[in-house]
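The complex appears here minus one protein chain, its other protein chains still in place.
The letters A, B, C, D, E, F and G name the chains in turn, as written, and every chain counts its residues from 1.
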Amino acid sequence: MMPFIIKNLPILIVITPLMFSLIVAVLNNNRLAWTFSTFASFLTMIFTILLCFEVSYKSNISYYLGNWPPPLGIEYVIDRISIIPIMIVSVIGLIATLFAHNFFTLEIDEKLVSKTYSLWLLTIAGLIGLITTADAFNLFVFLEISSLSAVALVALGSKVDRKALVAGYNYLILGAVGATFYVIGVGLLYGVTGTLNMGDLAQKIPALGLNKSVIVAFTFMMLGIMVKAAVFPLHIWLPNAYAYAPSPVSVLLAATSTKVSIYIIVRISYTIFGSSYEIYSFESLRYILLYLAILAMFAGTIMAIFEKDVKKLLAHSSVAQIGYIVLGISLATSTGIASSFIHLINHALIKAGLFMSIVAMGYYTLKRIDVKTIAGLGRQLPITFFSFVICALSLAGLPLTVGFISKLYLIKAAYISEGIWLPFLILVSSALSLIYIWKLIEGLWYNEKSLKIEKIKELPEIYLPLLVIAFLNIYFGVDASLIIDNSFIASDALMSGIK
Amino acid sequence: MIGEIIINAFLVTLMLTIAIFIINTRKVISTILLTGTYSLVAALMFVSLDAVDVAFTEASVGAGISTILFLAALSYLPKEEKEEKFNVKHIYAICTCIIVAGLLIWASYDLPLVGQLENPVHQNLAQDFIEGSRNHIGIPNVVTSILASYRGYDTFGETVVIYTAGIAVLVLLYDGVSKTSKIHKENNK
Amino acid sequence: MINSKSITLFLFLFGFWLLMSGHYTVLITSLGVISCLLCVYLTIKGNFLDNETIPIYFFPRLIQYTIWLIKEIFISNITTAKVILSKSEDPELFSVKATQKTNEGKVTYANSITLTPGTVTTQIKDNVFEVHALTKEFGNDVRGSEMDRMVTWLEEGK
Amino acid sequence: MLDLSIQIISIISFVGGVFFILTGSIGLIRLPDVFSRIHAAGMIDTAGASFIILGMILQSGFSLITAKLVFIGIFIFFTSPITGHVTANLARKKGVNPIGKTKGKTL
Amino acid sequence: MANEFYIYLSILTPLIAFFITPLLSSNPNLRDSLGPIGGLITFYSSINIASLYLDGEVLSFTFFQISETLSISFKITGLGVIFGLVASGLWILASIYTIGYMRGNKEKNQTRFFTFYSIAIFAAICIAYSGNLLTLFIFYEVLTFSTYPLVAHKQNEEAKKAGRIYMGILVGTSIVFLLPAIIIVWVLTGSLDFSTNGILKGNIPNEYVTFLLALFAFGIGKAALMPFHKWLPAAMVAPTPVSALLHAVAVVKAGVFSMLVVITYVFGIDFLTETNGAVWLIWISSITLLLSSCIAITKDDLKARLAYSTISQLSYIVLGGAIATNIAVQGASIHIVMHAVGKITLFFAAGAIYVATHLSKISDLNGMGKSMPLTFVAFFIGSLSIIGVPPMGGSWSKFYLMLGSVEKDYLLVIYILAISTLLNVYYLLEIPAKAFFQQKRTNIQVTKHPLTVYPTFFAAILTIILFIYIEPLKDITNLIFGN
Amino acid sequence: MIDQIFGVWNYWIVFILMMIGLYIVISKKSLLKKIVGLAIFQTSVFLLYITFGKIAGGTAPILTDNLNEIYSNPLPHVLILTAIVVGVATTALGLALTVRINKAYGTINEDEISASDLVEYHEKYLEDKK
Amino acid sequence: MFLAVLIALSVSFLLILVRLIIGKTTYDRILAANSIGTIIVLAISVHGFYMGRPEFIDISIVYALINFIGTVAVLKLFDKGTLGDK
Partner (left out) sequence: MDNLILKVCTKVLFTPIILFGLYVQFHGDFGPGGGFQAGVIVAAAFILYAMVFSVEDCKVIMPPKLNFFLLALGAFLYGFVGIIGLILGDPYLSYDVLGTTKEAGQHIGILLVEFGVGLTVCNVMISLFYSFANFNFGKKNND
């Protein structure tokens, strides 16, 4: 049994949630559906952990789907780089699934819950599939699986607020345009190289020299994915989508979906075009990305400061955080990319925790979670508040939390390649972020309760995910070597592909 | 093979005409019918470009199911669009489109010419697929053998996508009476 | 379940399959049989395996009728083309009475009227058809009710 | 010899088909109202289609394609009157009045 | 191991107090006794550490490794010993006083208060014994965040606003300036560990020294250099024990301590002298010193005046560091002790007055000296110490500072010190003078709480003791730059 | 020469078609029209792919017994089959959302929707003030 | 020969397209769309012959089918205002 599993790990992590989603959909019992989903995501995580060990001494696992060798068939590649986002998705997936049960039964029509779990697992499967694939077109298919299911999940928030529908619609249209742009890019590349496998493409592109189609293809692919990753001017779908989605969906999407897209940006720019990166536009694109990232940092933070709706506030903050991650990528140095990876992981942990604790506080209202409505709830829900504070301080970059580690490395990288002005900007924006964080903490703890609900008590079922995420936030802030070492290994691996 | 080229050019221009008409039609039903026709012509184009399977699919999906879905949705929607004045958004859209089109046209100078045998697209893989389909799989329709075997995983993904859409629409258009849970009835008075 | 209609339908469908298929291996043909059975099953399940679906009693006189119809169509096509090209249309709307008893008969009659260009059935109320004709001549043809007689003849069967 | 005659017959039938189709489309543009245009459309569907299919049948010789072409023909024959009739029916139902040559309406 | 035991003991004691306090919320007496007991234990271990340090033992250990070059580690330095002694020693006093204040004033949420009080002390002691910049920074932030609930203790709008200013300036400066400075050091040297002669020498272009020092100087907002001093007066809304903690024991001392540490152990005074990188800091601190003294005069609120006094006194210490000679740094470090004791006396007195009479305006204190003689005598002694009049401890530090500036020929600095002393005299002595020699205006009910008065008086006596018994302190300061 | 012109002509028109689709998506206010635009956009992209796969004088990639036959490249066809399905999935989902939006808002005009949201926001704001 | 037929079909296609676009009543459009369907069905068959691979007639059948169903759908929509049961 074991060798069989070991041999097929790369595909098992994708098809486990996928196949379970097909089974879950036809179940009638909500509790059973949840159990199945949890089981599926648990299995996925176990497989991912096994895969981690496997990758750590094989460094590069290639899996031929359908037993056809790569340029003909589709290939899965798992290496030290891709294992990071896979880990994020599967761990957060499990935590969010554990968390989801109470909220789905509450926020969604009873009869739709099992189907919702199906969509939920599809999102997870789609995201993992996106990461593992080494085929440019297969990536598109999984992009669509994940985004269609995510759109549906977002729109399910319409039971609470009709704006969820518009948010879902915009997400869908922008996402589809982005995906189509990506497809155009792939098409142009295919037109000039005749292959779709990423490794194969990377080998063939340098031979083409300064080819206009390749440059345009690169631009289009990047643009397409940047929509999905919500890089600054293309982020407009994100705040509403995260804010109006049902609670568990916000948790899952905020923590994983953009991270995966950013990983793809890295993959495209370094793996496919990396070997010809001196010739091509990446050097100039780097600066475009850099400035966009800086804009994102400030725009997101400032929007968040003036926002009253807490989920939307966190979504705006996500835009800013994506800015940090993209900034790391745009530095195009080993340290920069490593810092991006570090922040990728850490931000997933932070945002998952923040959204979980915030929506847990909104559990009793089912209305929009406003700074006012949650006032004073912190004292009534101490565990939730505790994990919220941990994650919020982590977001602000307080030492001993993961946020600090990522900021530390990001600034180091920025300082090394751009001098002092960039760290300074980063820090100003992160100091600004303290304003909204503090607004929330203060509101939760010091303000008088505005809700007239008597029976507020915490749900014991969500203690586990909340405490786990708070623990992770602290643990990796204290003993960060696991994240840091792996990120550096990944970034070195990426950079070594560039001559 | 000048005939082929002329047919292609004609069809493509025809599509352009239809598309231009679609922009400014305000009657939704006409838009839908024109879109259906657009798909039909595209399918015809696919036939003339030797992509029979694609034509088959485009005909049944683009012209068929899509149109029916549009019509089904239209029964709940206003039948006529609101009049739009030319505004900044249009200028913005036009600029975006011109830039993107400019980029693409610029790129097209380095694209291989249509239909040349020596294009990289035809030099790589294609022959392997055809030979493989003939010798290893034994199915005359190369498209099917790639679809189901070589790139079977893509097709699995595609099936899952359509499944996702099915479930998503099912969930979104579920018209049961929504039940509010007990807690909220108490709390949201 | 198994009656003359279902068997006839099955045979028709299977014939259709064989004509379409072109690959007469055991696998494909057995799949064909299964498919045809499925189709028959669906009609039974939907409870519409009746005379309207498969009017067996039409068959004896069907070929003769079809030939006659094609001839009619050909003639009226030429006439219509003349009318269109010469711009001499003179439309009229009138009612005729159909003498068919069954639905399938009426439908055949109405379709035949519509199939011959120059005349279109616009409404059916019980057994009164409202017909739109391109010119008076076409109208006279229909009113002459030769077609009506032919269809009734077809309907009677053997 | 046989080939040649089949060729000639098929060309003739193509020509016939094209003639009817073109006439039909001219009719679609020229004729005054929906009801009259249905006749033109019917012409395309019946004579135009059948002649062209006939031409192709002659071209293809006797094979599976013939069967399929026949099926297309039957199908078109089957569906054309339905759509024509339903369109006319609906137009009548929704109060579109046929235009006569001399005056507006006849019954 | 046996020696490191004392470090563990001194760090863990307040931490344990932090964890136990909430559990004892139902038993106030037991809960409140935790503070003095913890203080005694910590002070005991701090004395042991000091004596071990004087014996030349090198005490250091790494708590854990974050990554290859980053770790959280502790190491005993001369400055650290002094700060550790101050923090732990005054904790005993402060905790006793706090009991009196909180009970006398019948404050709410006492458990929360004591909890965060302990964690603040914990952070201060960790700062004292930190072995590298990262550790220092981390506990610096912990200190900031743990004192926020204390500042905003009253939970009204004013307290929250003050809390926002407090957090905004301290966290803002530390993130925007201090963090990049630390990272620059990290990038340049690859290490953050303290070394007695500094670690930057040879690793940084000379022209960047000024810039980097500026980042540090403004980044350490707790040192209250002039543009970033606003948080200190704002935080005055807090209960007086907190003010005592902020202004005497933990927070501001942590700030100036960090400043001195950075100057001596990161830059190294020789290096600073060589590059003249700290000259500007002398002027900035001098300006702060004078200006804040002037502002203090205009304040009628007792605690606000003390706050501005603190700002000015802190600048003495920064000035000592900026002069960057052995003697000046020694003076600065002695001033940490002296000012701490003196200022805590003043705050205790202010708190005692508030508990007894609920007065906070200086103009209302006329003639109160007769009803609260012990308190005002203590206040008088404390003032003298701050001013630097000889039988009090404060005179030593000023003496050393002047020596230092003479050594470097900064004559202007001496004048500034003199002027500021005169201002001190004016704004501090005005209060006991009014209390003793003016006519009592209204009938004010005086209800003293004994636990507020005696610690105050004891602290006053401590200033005198420190003047006489200065030798051990001098021994320690001699070891700041290694044996 | 004519090969050259028509060789690029197809691309150009396809690009322009794409842009028409994109233009509709960006500029039109009707949510339904946006979906139509998206469909046009995607269909045009499909055409681009299929154009890549074409070989002049080739035939459809369904094997015959003639071994010397030139077949057009089948790979783009497969890709586009997948893409068409994805496209119809997107369309269906978009339509479902549009229908729901129309039900919730009573309009599918972007401007009116945001106006309606704004009104709701203000009402809520006034409520809060009370 | 086939090319000539194709061209003729294209011409009639264009003519009908004019009707589709100018419309007048919706029924005209429906009629035109239906006729365009028929034309394309024929065109595909003829194109198959023209290219020498006439075995793809299936596409035409699908076309005819889809055309019919589409027309029915449009008509139903106009008749009942919905495609489902009211």
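Here is the rule we go by: a residue touches a chain if its C-beta (ideal position, glycine included) is under 8 Å from a C-beta of that chain, and two chains touch if they have at least 3 such contacts.
What you are looking at is a predicted structure, and each value in this text was computed from that prediction instead of being measured.
Only one residue from B:5, B:18, B:40 or B:61 touches the chain missing from this view: B:61.
From the options B:52, B:100 or B:126, the residue with contact to the unseen chain in the full assembly is B:52.
Think of the hidden chain as still there; on subunit D it touches residues 78-79, 81-82, 85-86, 89. Although one chain is not shown, part of subunit A still touches it, namely residues 4, 8, 11, 15, 18-19, 22-23, 25-26, 63-67, 158-159, 162.
Residues touching the missing chain, restricted to subunit C, are 9, 13, 16-17, 20-23, 28, 31-32, 35-36, 38-40, 42-43, 45-48, 50, 52-54, 103-104, 106-107, 110-111, 121, 124 (touch as defined at the top).
Going forward, only the chains that are shown with their structure count from here on.
Ranked by how far their CA centres sit from the centre of subunit C, the chains are topped by E.
Relative to the centroid of every protein C-alpha atom shown, the closest chain centre, again from C-alpha atoms, is found for A. Spacing of subunit A relative to subunit D, judged by their CA centroids, is 58 angstrom. Each chain gets one centre point, the mean of its Cα atoms, and the points for subunit D and subunit F are 33 Å apart. Computed centre separation for the pair subunit B/subunit F is 5 angstrom, with centres defined by C-alpha atoms.
Of all residues in subunit B, those that touch two or more other chains are 4, 50, 52, 72, 74, 76, 104, 108, 111-112, 119, 121-122, 125-126, 129, 151, 154, 157-158, 161, 164-165, 168, 172. Listed for subunit G are residues 13, 30, 51, 55-56, 58, 65, 67, each touching two or more other chains. Looking at the complex, you find that subunit D touches subunit C at residues 19-20, 23-24, 26-27, 30-33, 35-36, 38-40, 42-43, 46-47, 64, 67-68, 71, 77, 80-82, 84-85, 88-89, 91-93, 98-102, 105-107.
Those residues of subunit F that touch subunit A in the complex are listed here as 18, 22, 25, 31, 34-35, 38, 41-42, 45, 48-49, 52, 75-76, 79, 82-83, 86, 89-90, 93-94, 97-98, 100-101, 104-105, 113, 117, 128. Across the complex, subunit F is touched by residues 51-53, 55-56 of subunit G.
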